[in-house]
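Here the complex is missing one protein chain, while the rest keep their positions.
Let's look at chain A:
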């Protein structure tokens, strides 16, 4: 690392490297964050779950949403509706969306995650997600 010549320079480096530990710090306070869990079983992956996951991670970062944490989970049992994602806003029941395309993901970020307004495509909540 090049020599740090002032306290301000140190702070700038901190801003630059912050993202390296962000994900871990989020993990420490996961209950206070909006959690998005992407079902990542074979059926989900085949249907594009990985792309959806990457998309949500990148788009929420671009939108400056620091309170979102994206994790993956096993098959949620909705193979007919993959990719599925589960969104949990702190203090609320989890909501599962099915057939999540990238456009749908954008809508979920924009409405549900940012503003707490649910959008179409929710799978009725008879489920309990599988740990």
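Basically, a contact is a pair of C-beta atoms (placed from the backbone, for glycine too) under 8 Å apart; a residue touches a chain by one contact, two chains touch by 3 or more; residues count from 1.
Keep in mind that, in the parts below, contacts and distances are computed from a predicted model.
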item: Omitted chain (choose from "ATP-binding cassette domain-containing protein", "Glutathione-dependent formaldehyde dehydrogenase", "Sarcosine oxidase subunit gamma" or "4Fe-4S dicluster domain-containing protein") - UniProt protein name; value: "4Fe-4S dicluster domain-containing protein"
item: Per the touch definition above, residue among A:47, A:69, A:109 or A:123 touching the missing chain; value: A:69
item: Residues in chain A touching the chain absent from view; value: 1-7, 9-11, 13-14, 17-21, 23-24, 26-28, 30, 38-42, 44-45, 53-54, 57, 61, 69-75, 131
